Structures are given as structure tokens and as C-alpha cells.
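In this view, the complex is presented without one of its protein chains, the others remaining in place.
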Amino acid sequence: MSVEELAFLALAGVALVTGVAALLVRELVHTILWIALFFIDLAAIYFLLSAPFLGVLQLGVYAGAVTVLLLFGVMVTRKRIFSREAATGLGAVPLALAVVTFIFVVATVGEFPQGQLPVRSVDPSALSEALFGTYGPWLLLLGLVMLSAVSGAIYLVREGRE
Amino acid sequence: MTALPIVGFLALSAALVAVGLFGILTRRNFILLLIAIEIAMSAAILNFVYFAAFEGGPVAVMGQSIAIVVIGFAATEVAVGLGIVLALNRVRRSINVAEANELKL
Partner (left out) sequence: MSVLNGLFGYAFLVPLLMVLSFVIVGLGGTRMKRLEWGGWVAVAFSGAAMVVGVLIGAGEMMSPGSWTNVQYTWFTLPGAGPFPNGFTLVVGTLVDPISALMLIVVTVVGFLVMLYSIEYMHHDRGLPRYYSELSLFLAAMNGLVISNNLLEFFLFWELVGLCSYFLIGFYYEKPSASSAAKEAFLVTRVGDVMFLLGIFILFSTYATAGPLGSGGWAANGFVFANGSQPFLAGATANSTTLTVAGIMILGGAAGKSAQFPLHVWLPDAMEGPTTVSALIHAATMVAAGVYLLAVTSVFIGFTSFVSLVIVGIGGFTAFFAATMAVVHPDIKRVIAYSTVSQLGYMVLAVGAGFTMVGLYHLFTHAFFKALLFLAAGSVIHAIGTQDLFKMGGLRRAMPLTATAFAVGGLALSGIPPFAGFWSKDDILASVYSQLGAHPAYWPFFLLAFAAVFLTAYYIFRAWFLAFSGEKTRDPTLPHPHEGPWVMQVPLIVLSAFAVGAGLFVFWPNFQGLLFHGYGVGGIPPTYGTTDLLLSAVSVGLAGSGIGVAWLLWGNGRVVDLPSTSAAQPVRRLLLNRYYFKVTYDWIGAKGVYTVARAADFFDQYVIDGTVHGFERGFAWTSDRLRRIQSGVVSDYAAYVVAGLLALFVLLLVVAPYVVAHFGGT
């Protein structure tokens, strides 16, 4: 097994552990920490997959902005929630559904080529050309969506709303 | 040029989807819901990145571009979700999703 494979295994394991932990711990602030680790781990995976730009983006947006946002959310509502609410035990049906989903998705794995495949790196300049050229409209759309989202969020949380 | 088994990656994202799904279906705390959604979305984004990496060529570019855009959407969605959390919190004094089971406030 090559270094990369080992690295992948480790990173995958960390991802799973942090993901599950984030959902199961009692203290809400702890889940924020776990989820931050999760995002950083994902970034590492991206680096492994020769997508450095994406890795940086992940770190910046997710591990940075999203985590902070979540933390703010937790802090603002904190005094009104009880830790008990953070976790509500395991229901049987959702667990079953989750497991079934996993099986389903994995079942399709058989159609993919087995064995090792080379990882190709992407030329950053080609990426930027495509991103702002061919897929420019999508970026614009994203911008518009963000704008409307921000307006909506401001409207939702403005004072005087009961 | 490293060589990696794609099967494992797909298994990883499948597992992450399952974890995220589990979180959506069971957690009552709104913020935890958001987190769970993020986990699942991350799994989807991972898939795009895999295919970008293992295909190469124009497909790779497309894959990464899509991944970038989706990351942006996900972040947006978290922001809006938190806005909803704050509004809900103000009205109901709690962010227990199970308590918000009527259509009226």
C-alpha cells in the first residue's frame, strides 16, 4: 500500500469519526469543534486529490466562515436551549434508513472500474478559464443567490419581528 | 502521478451521506440539522472532486467548477438557515424542531 492510500484511509477514518461525533456529542459547542475538524479533514482530502484550489476554498469557506457562522448561531441561542436538546437518542427507523441508503449507494460501486486509477491533476489556469468563462453564468447565478439570501436573512432577523 | 482506488472514495462519500441522513432524521436541534445537511452536502461535493480527479481533461475542470459553485451554495444555505434559527428562537424561545409542528406561529 502506498503512502497515498494510507493517507486516504486515515483521512477517511477521521472524516467519519468527526462527522458522527459532531452529531452525537452533548454539548453544542463541542459539535462545532468537531465539525471544524471535519471540514479541515475534507480539505486535506481535496489536496490529496490534486485539487489544491478547492482545498483552499474549503478551508476558507467551510472551516472558516461556515464554522464561525454556526458558532455565532450557537452562542446567540445558547441561553435558551438546554444541552439535552442537542441529542435525542437513536430512533430505529432513521438508522435503518441511513444504513439502507449506504448499502444502496455502495451497491452501485460495482459498476465503477476496480483497482487503482491514476489521479490527474488539474491545471489551475485551465480551471480559472473554465470557471469564469464557460461556467461564468453559474457564478453570476451564485452571486445573485447569495444576494437574495443575505437580504432574506437580514429580513428574518431584523428587530421588531415577533 | 499517484494511483488510488476509487472504490474507497465512493464508499467514503456513501458513508458520509448516510451519516448526514441519519442526522437529519433524528436530531431535534435546528443547528444540528444544519450541520447534518452540511455533512451530506460535503459528501456530494466530494464525489464531484473524485470524478474530476480520476477523469482528467475537460471533465476534470467541469467537476471542480461544479464543486466550487456548490460549496458557495452550501454556505449560502447555512447562512439562511441560521437566520431562520434566530427568527424561530425569537418566537418560540427554543430551537427544538419537534416543537414547531404546527403551521401557525
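Letters A and B mark the chains in the order given here, with residues in each chain numbered from 1 onward.
One rule holds for everything that comes next: contacts are C-beta pairs under 8 Å (C-beta built on N, C-alpha and C of every residue); 3 or more make two chains touch, one makes a residue touch a chain.
Predicted model, so just to flag it, every value in this text is computed and none were measured.
Visitor: Determine which one of A:Leu97, A:Ala126 or A:Leu141 touches the chain that has been left out.
Guide: From the options A:Leu97, A:Ala126 or A:Leu141, the contact with the absent chain belongs to A:Leu97.
Visitor: So that we can see where the missing chain sits, which residues of chain B does it touch?
Guide: Looking at chain B, the ones touching the missing chain are residues 21, 24-28, 97-98, 100-102.
Visitor: Applying the definition given at the start, please give the residues of chain A touching the unseen chain.
Guide: 93-94, 97, 100-101, 104
Everything that follows uses one rule, which is that only the chains that are shown with their structure count from here on.
Visitor: Approximately how many whole Å separate the CA-defined centres of chain A and chain B?
Guide: Each chain's C-alpha centroid was found; their separation is 6 Å.
Visitor: For the complex, which residues does chain B have touching chain A?
Guide: Checking each residue of chain B against chain A gives 1-23, 25-29, 31-32, 34-36, 38-39, 42, 46, 49-50, 52-58, 60-62, 64-69, 71-80, 82-87, 89-91, 93-96.
Visitor: Can you list the residues on chain A that touch chain B in the complex?
Guide: My answer: residues 2, 4-5, 8-9, 12, 15-16, 19-20, 22-23, 28, 31, 35, 38-39, 42, 45-46, 48-51, 53-54, 57-58, 61-62, 65-66, 69-70, 72-74, 76-77, 80-81, 85-91, 93-95, 97-99, 101-102, 105-106, 109, 112-122, 126-127, 130-131, 134-135, 138-139, 142, 145-146, 149-150, 152-154, 156-157, 161-162.
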